[in-house]
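The complex is shown incomplete by one protein chain, all other protein chains being positioned as in the whole.
Chain nomenclature is as follows: A, B, C and D, assigned in order of appearance, with residue numbering initiated at 1 for each chain independently.
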Amino acid sequence: MFRWRGSLWKAVLKDLIAFYIAYYIILFAQWYLLEEQQKAYFTGWIIWCEIGSQYIPLSFLLGFFVAVVVARWWEQFNYISWPDKMMMILSVCLPGEQHLNTRITIARWSSLMSAIAWSGISERTLKRFPTHRHLVQSKLMTEEEYDIFSNTEGPHGKWFVPIFWITNLVKEQHKKGFIDSVKLDMIMKHIFSFRDGFAMLYVYDWIKIPLVYTQVVAIATYGYFVICLLGRQPKIDEKSMQKEITIMFPIFTTFQMLFYVGWLKVGQFLMNPFGTDDDDFELNYIIDRNTYVANMMAGELADQLPTTVNGELDV
Amino acid sequence: MFRWRGSLWKAVLKDLIAFYIAYYIILFAQWYLLEEQQKAYFTGWIIWCEIGSQYIPLSFLLGFFVAVVVARWWEQFNYISWPDKMMMILSVCLPGEQHLNTRITIARWSSLMSAIAWSGISERTLKRFPTHRHLVQSKLMTEEEYDIFSNTEGPHGKWFVPIFWITNLVKEQHKKGFIDSVKLDMIMKHIFSFRDGFAMLYVYDWIKIPLVYTQVVAIATYGYFVICLLGRQPKIDEKSMQKEITIMFPIFTTFQMLFYVGWLKVGQFLMNPFGTDDDDFELNYIIDRNTYVANMMAGELADQLPTTVNGELDV
Amino acid sequence: MFRWRGSLWKAVLKDLIAFYIAYYIILFAQWYLLEEQQKAYFTGWIIWCEIGSQYIPLSFLLGFFVAVVVARWWEQFNYISWPDKMMMILSVCLPGEQHLNTRITIARWSSLMSAIAWSGISERTLKRFPTHRHLVQSKLMTEEEYDIFSNTEGPHGKWFVPIFWITNLVKEQHKKGFIDSVKLDMIMKHIFSFRDGFAMLYVYDWIKIPLVYTQVVAIATYGYFVICLLGRQPKIDEKSMQKEITIMFPIFTTFQMLFYVGWLKVGQFLMNPFGTDDDDFELNYIIDRNTYVANMMAGELADQLPTTVNGELDV
Amino acid sequence: MFRWRGSLWKAVLKDLIAFYIAYYIILFAQWYLLEEQQKAYFTGWIIWCEIGSQYIPLSFLLGFFVAVVVARWWEQFNYISWPDKMMMILSVCLPGEQHLNTRITIARWSSLMSAIAWSGISERTLKRFPTHRHLVQSKLMTEEEYDIFSNTEGPHGKWFVPIFWITNLVKEQHKKGFIDSVKLDMIMKHIFSFRDGFAMLYVYDWIKIPLVYTQVVAIATYGYFVICLLGRQPKIDEKSMQKEITIMFPIFTTFQMLFYVGWLKVGQFLMNPFGTDDDDFELNYIIDRNTYVANMMAGELADQLPTTVNGELDV
Partner (left out) sequence: MFRWRGSLWKAVLKDLIAFYIAYYIILFAQWYLLEEQQKAYFTGWIIWCEIGSQYIPLSFLLGFFVAVVVARWWEQFNYISWPDKMMMILSVCLPGEQHLNTRITIARWSSLMSAIAWSGISERTLKRFPTHRHLVQSKLMTEEEYDIFSNTEGPHGKWFVPIFWITNLVKEQHKKGFIDSVKLDMIMKHIFSFRDGFAMLYVYDWIKIPLVYTQVVAIATYGYFVICLLGRQPKIDEKSMQKEITIMFPIFTTFQMLFYVGWLKVGQFLMNPFGTDDDDFELNYIIDRNTYVANMMAGELADQLPTTVNGELDV
């Protein structure tokens, strides 16, 4: 509740300060610059803005908008590709020392693939691997692979090249007779579902929520608070001060700002989940995790089996 | 935020101008043509319209309607067919120089298929390929294929003809013994999921959101602003002018128009995602991309494999 | 917008006329039959109904209800069975002149199946094939099949009989060794997904949206306008006429009727998508289309293949 | 609309009567027991309750709640298991007289399975088969099976036992060489999807909508009408009676009750779809239907094939 990182307070702070500054400038102007009659006239404006602010159905707009955004955000997370099942099926179909090299190469290529594909989507990953040379430096790519990859022309993207290498390496094993058609099918399915994640993230990156929708929501929210700059001013002409109490701090507006702007920020943060915000998905960590786990599954775990079971039928 | 293309400003501009013109015509008429007593009477009309405008639950109607439309829009995008996986599975099951011709022919037919099918859905694609001769000119179709296609009668559509050619070519390879039943199954699944996208887009094109629903929303929105033409007029009879301040510009109505009409436009644009609006899906670009990528996958990438792996077991 | 067929205007017209008649009867009664004091008393009733009408959250009820209905409507459309993929897989697994008869028989049975099954769901289809004799007349069924079908007892429905014929004919080919188990599996999957559509439509036909829900929405909507019959009457006692302007036409209520009743009609039309309304799915057309296309796929297209590809490796 | 069974009228009647009784008791008390000054004081209470009733956002609570319930209700229906596809696949893989006994035994066990599993979920089915002896009496189970089943200990449920019998019987056929691995896979998939329905219904039965949510909605709804008992009383002190008309029947509250309580009842009925309400799913009928149809598919239909097709290639 009182955490700072990724909290409401952090999200809303700047807007709130800007609001206060503008609010008190207007308040002081009203107080010191206007004469009594002008104050009364100004009160008319305040009332007029008070009524006007009710014309804006903020909660609906935000409710429907954030519902769409949250759904997309979660879908995107679920399209992050994990190599786990691909590595498991490899350990089943291409087991033993004999195929260790194949498995480890595919493990490396799966990380290479992630690094290349996610660089096109995520600012953070791009910062980590700004050029393809960085892939070679971080040992995800050999020099030879770098040459092949660089020589492949791809005006419409070429992030899918490593998946072809994986595929072709598996195909090689099939040609050599290590796996039959059924196993080839099993492996291909998992390679494809690994690939699909990247393709879908590109789709989400390409086709965003229509700009008009985003603008409608942002304009309604900020417009509301601009109207409140006037509409929530204390009425300081004499007649009004007799009728109602005069409070110099816009407490309810502050409160509304907390949740309306906060709600809007939820939407805006989640719209771009691969950016650099606090709540964004940390793809770089996932690359590290996947590199480690894929290697672990390719090597140590691939044939790990407690020995007791070797002696069968001992029940 | 301040982009013009596909922005809120562009979407709402025409309606806003029309509103202003009508609004000021009425305002001037009120001001110059009416006498004091008539003005007072007219104020009655204004109040009446002010109350009447509250009877219209615009935000709900728009919220529910746009939710349905946005869902459909995104579903439609996801039914756009990409040949990538079909080409990959072909490179796995029909590898090598030996089958290069088969793969390249299928790549071409996949683009032919897209061009034919999407011409029936998208205005832009139809503009690009107004007749089947244009397909021949753009090298998607040979003369012979043109003859065969033209001679096939299809009163209920024949966009699925190229998929039969692909299928039959694969079948040929199966008959020749290049692929077994399991591989045939693998290929067919991907051919089918390529095909399904086209079929589903025809379905979405045929069965639209019911006209009544669309009308209900449009009439409610525009009706609301027609009522506002009167209801948001300044009250310029003497009694009213003493009581409230008189503002000659419908600032809140402008504001409401921005997001209500903007919201409606979101719905109307997305209802027809294959049209010629700024935010519509650019199928023509996708055809180009797919043609390039499918050829790349059929040729260069089909058997690309970095050499280090050839020497197995070198760990 | 101004189309008549399937439009809002057509949907709402009858209710609107009924409303006007009742409204003006009450208005005239008020005007001519009541004395001044009674008029004042009647004004009390009008105010009371005006307030009462605000207790009804119509937009919510309709919003949530129509959301459910639209979802069901679209799901139902997607359960309409198309024989396309079944015919394609048959052309792959049972190709050539040799199996032409099998394919054509299955094509016919797929239409027979649709005709029988949809007669149980759709009024229009039932009108077209009121008895099973009509199936024989329209050549969907042979005399022998008619006998077999008639002799099969099915107190719990027997629409699934033709699917057994299709299945058993395929099984026959398997027994004769034309297709292996893998191909049998491929074919069976598509036969099943063809079948599932019919089964699901029976489910939707059997289990409707609970009656209570439908009634709640209808009563709320019509009740609202019954209350408006009084609540939106002009107040014609003297005191009121001095205070407010008196308008003899219920313009806002008309307007509300347009979209509230229109919205309700959207729900009511879509609840029963296989009826005879303008927007209902035209299953009869689909039967014709499917008969044509299935035959086309069984015959002409089954082995159509442009010749250039025959000379392989010509790149 | 005017049906009684499963209608709104039936659902709301009891609550409505209870409301009227309480309402008129209070009204008479107010009328006869209170003196003028007390009446005026009581009017204060009425106004206070009138305002208080507006604090309750019933339509939202009900809208969101019923949306969740309707979704669950429909999902549950779709998890009702039908043996149709399992029987069809058996007729394909284990055809002919030779396997008739196997098919018929499996048909019987599928009904046995339903009877056992649904007894744990549905009151009606439990009433029909209160003990396992009743299964023997209704010929779903043999004496031997009864012994085996009774001797199987299952502190955590044993509804899945018959599915093992089906599985093991199929396995037997596989061991005898009647079906190969591919067919075994085909059959197992359908056995599993038959099984999954039962498992999922147990899940829905175990994990209900959280009690708190249900209580929140029920308390809000009934609380609202308790407040209305006072808040919608006519104000019968002299001053009020001069100001407004006095109506002795709570017409709008009746109307609100119709749809608010009706809406709540929709939710409450659908929450427990296997109970004994009018709209609940009739699992007993489904068992009868399934028993009949499964036998029909195991026997008569399994190899039914119109003869014309025997003479192949006669086109």
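As a convention for this text, a contact is a pair of C-beta atoms (placed from the backbone, for glycine too) under 8 Å apart; a residue touches a chain by one contact, two chains touch by 3 or more.
Note that the coordinates shown come from a computational prediction; the quantities given were computed from them, not determined experimentally.
Asker: Just to verify: which one of D:Phe28, D:Trp45 or D:Tyr285 makes contact with the chain not shown?
Answerer: D:Trp45
Asker: Among A:Pro95, A:Gly120, A:Gly157 or A:Gly197, which one is in touch with the chain left out?
Answerer: Here the residue in touch with the unshown chain is A:Pro95.
Asker: Pick out which of D:Leu13, D:Ala29 or D:Val68 touches the chain that's been left out of the picture.
Answerer: Looking across D:Leu13, D:Ala29 or D:Val68, the contact with the absent chain belongs to D:Val68.
Asker: Suppose we count only contacts with the excluded chain; which residues of chain A make the list?
Answerer: Contacting residues on chain A, toward the hidden partner: 1, 3, 6-8, 11, 58-60, 63, 66-67, 70, 74, 77-78, 82, 84-85, 88-89, 91-92, 95, 180, 182-183, 185-186, 244-245, 247, 251-252, 255-256, 258-259, 262-263, 265-266, 269-270, 279, 281, 288-289, 292-293, 296-297, 300-309, 312-315.
Asker: Name every residue on chain D in touch with the hidden partner chain.
Answerer: 41, 44-45, 47-48, 52, 55-57, 60-61, 63-64, 67-68, 97-98, 100-102, 104-105, 142, 144-145, 148, 152, 154-157, 160-161, 163-165, 167-172, 175, 181-182, 184-185, 188, 192, 195, 199, 203, 207, 210-213, 215-220, 223, 227
Quick note on the criterion: only the chains that are shown with their structure count from here on.
Asker: What whole-Å value do you get for the distance between chain C and chain D if each is reduced to the mean of its CA atoms?
Answerer: Whole-Å distance between the two chain centres: 24.
Asker: Send over the residues of chain D in touch with two or more other chains.
Answerer: none
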